[in-house]
Each structure stands twice: as C-alpha cells, then as structure tokens.
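All protein chains but one are shown at their positions in the complex.
Presenting chain A:
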C-alpha cells in the first residue's frame, strides 16, 4: 500500500505565527469552547482530516463534533475551495459537541 503523505499539519502551540504557514496552505483555527486548534491545510484538502484530528485532540468519539463556518455546517468531504472560504482573512471554524435532549 503506498504511503500517503498527509497534507494537513497540526500546529502547536495555537499562537504560532501566521508567517509559518507553508506556501499553498491556509491556516484554519478551530474553536471549541475555550480551546483553539490551528492547522495548515491545502484549499483542496477535505475537512475530514481536520475533524478527525480535532476529535483526537479532545478525546471525542468520531463524528460527535459538529463544525461550522459562517453559520454553515461543514461536511467531512468539503474543502476550503468548495465552501468558498474568504482566505484573505483568518479562517475560523466553530466546533460543538452534539447535544442531547429528551427530558
């Protein structure tokens, strides 16, 4: 099976300088409550990797975080290109754990 080089680079700490984003990649900040996670991704990279990495970071079960950009729910197969993200400004995704209600 061929090695697949991931085109997502998790960046720590969250305050890392903008100028360190590699050429051709865009910095995404994921905000989850008080926590922020920064990633450098290609505009054509599916968000699936960002979602999975964030879920691992916070020890959340797969699929239990919901990600939004400008109020729109993001799907794992979407990309920055597809959602027409405004790349001239910081790109922030909001993440939220699934909530439950019944009683």
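Everything below uses one rule, namely that a residue touches a chain if its C-beta (ideal position, glycine included) is under 8 Å from a C-beta of that chain, and two chains touch if they have at least 3 such contacts; residues count from 1.
The rule is simple: contacts and distances are computed from a predicted model.
Engineer: Not counting the visible chains, the remaining one has a UniProt entry; which protein name from "Proteasome subunit beta", "Ras-related protein Rab-4B", "Very-long-chain enoyl-CoA reductase" or "Ubiquitin-like protease family profile domain-containing protein" does it give?
Structural biologist: Listed in its UniProt record, the absent chain's protein name reads "Ubiquitin-like protease family profile domain-containing protein".
Engineer: Please identify, in ascending order, the residues of chain A that touch the omitted chain?
Structural biologist: Where chain A meets the chain not shown: residues 66, 68, 70-71, 73, 75, 89-90, 92, 94, 96, 98-103.
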